[in-house]
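Here the complex is missing a single protein chain, while all its other protein chains stay put.
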Amino acid sequence: MPILAIKMNVYLFNMNTMITKTSITLETAKKMAELAIIGINISITILDCSGNEVLFMKADHAPLISIETSRKKAKLAIGFGIPTGDSWYQFIKDDPILSKGASDLPGFILLGGGSPILYNGNLVGAIGISGGHYKQDEKCVEAALVVVNS
Amino acid sequence: MPILAIKMNVYLFNMNTMITKTSITLETAKKMAELAIIGINISITILDCSGNEVLFMKADHAPLISIETSRKKAKLAIGFGIPTGDSWYQFIKDDPILSKGASDLPGFILLGGGSPILYNGNLVGAIGISGGHYKQDEKCVEAALVVVNS
Amino acid sequence: MPILAIKMNVYLFNMNTMITKTSITLETAKKMAELAIIGINISITILDCSGNEVLFMKADHAPLISIETSRKKAKLAIGFGIPTGDSWYQFIKDDPILSKGASDLPGFILLGGGSPILYNGNLVGAIGISGGHYKQDEKCVEAALVVVNS
Partner (left out) sequence: MPILAIKMNVYLFNMNTMITKTSITLETAKKMAELAIIGINISITILDCSGNEVLFMKADHAPLISIETSRKKAKLAIGFGIPTGDSWYQFIKDDPILSKGASDLPGFILLGGGSPILYNGNLVGAIGISGGHYKQDEKCVEAALVVVNS
């Protein structure tokens, strides 16, 4: 096996060769989860800006399906940077290919209760909530987002 | 390796820190499976109150797709605590987002033949049956539920 | 469609047909997670007595692999009811088939940092921690278990 000559090109290293990402902390996620619990038995998933899970909590009497559903909502929200539910519905409803084909996207879920977390205009994470009617889940998300909107 | 400082807070432990769940036994599941076989070649899946499988049986001439279909029905029934079929249809049909988006729920199946098992008002398990027309599957479920309704 | 003859056997229903399980609450899981953070950047997974996820948290600087590793440890701990690490090692080391075959168990992980949560002798949940050396992870688990041992 030949000796491999390591390329000696010198790369000038400047700020353009790297990107910096801003992401929520676990501390922020915990505050959001605390605020999200407003009387509905829910599961909450919070992802960082890279889609990795930061926090998950399931209320004692939340329905079992809420565990995975909260994850799907959070993943779609971080995946596109727009909330699940009506934003998506308005986006797809009048285009036959989008309307029929959106559900083919990996992990797509139309139901409301997933939202990007924005901070100074940056996508810093996402939250997904499931457990009640999707309109209730949306209210819980709204309550949680006060942390970053205040 | 850093020195670990274990927090010495003592938590008073009381009954609020635990919850109690009631679930069907294998014995109950076996009785239900026996009653469900009323002349249709079916697969039967029975889950406990937490969604873990307790019993599965496939009749000799049941179609192959019934194996996984019975599981999907049982899982959705334990996941939300309501039967598959008409209950779901009535719930989603008049809301465009629910109507379009329900099928995005993990493991969703609209077809009848899945049902929660309720005992004294508690969700103690779920049953999923597949093999015939969904209306036949529903009859089999009804026959099986005699165990907990009697 | 054939006429379905529902069996009319009436089953006398008594308490032997149900079992009762005790499980940790989200509140207990949150206290455990708080106690587990003792200076190591870890991920924490806490499962209820049936293996369903109750809580997950990832510290800001925990390594990415800790996310799934904490889950594996918790699942194995709830799956068998014994801690990962030395308990397993002692159990398998002198039997050639166990020693070689334990890793074939679904989701097996030998590394310490997973533990059942016991309360009055019942398996009420499990915790899995990952992020440091497995001996550090074990210390974090030990710190968390103070909740149920006090």
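Of note:
Each chain gets a letter, A, B and C, in the order it is written, and its residues are counted from 1.
Keep in mind that, in the parts below, a residue touches a chain if its C-beta (ideal position, glycine included) is under 8 Å from a C-beta of that chain, and two chains touch if they have at least 3 such contacts.
Note that the structure is predicted; figures quoted are calculated from it, not measured.
The undisplayed chain touches these shown chains across the complete complex, B, C.
Among C:I24, C:I37, C:A59 or C:I78, the one in contact with the hidden chain is C:I78. In the complete complex, the residue from B:N52, B:S103 or B:N149 that touches the missing chain is B:N52.
Looking at chain C, the residues touching the absent chain are 19, 50-51, 76, 78-81, 96-98, 100-107.
Seen from chain B, the chain kept out of the figure touches residues 25-26, 29-30, 52-60, 64, 67.
We take it that only the chains that are shown with their structure count from here on.
Distances between chain centres, each the mean of the C-alpha atoms, put A farthest from chain C. Centroid to centroid, with C-alpha atoms defining each point, chain B and chain C lie 23 Å apart. Shown for chain A are the residues in touch with two or more other chains, namely 60, 64.
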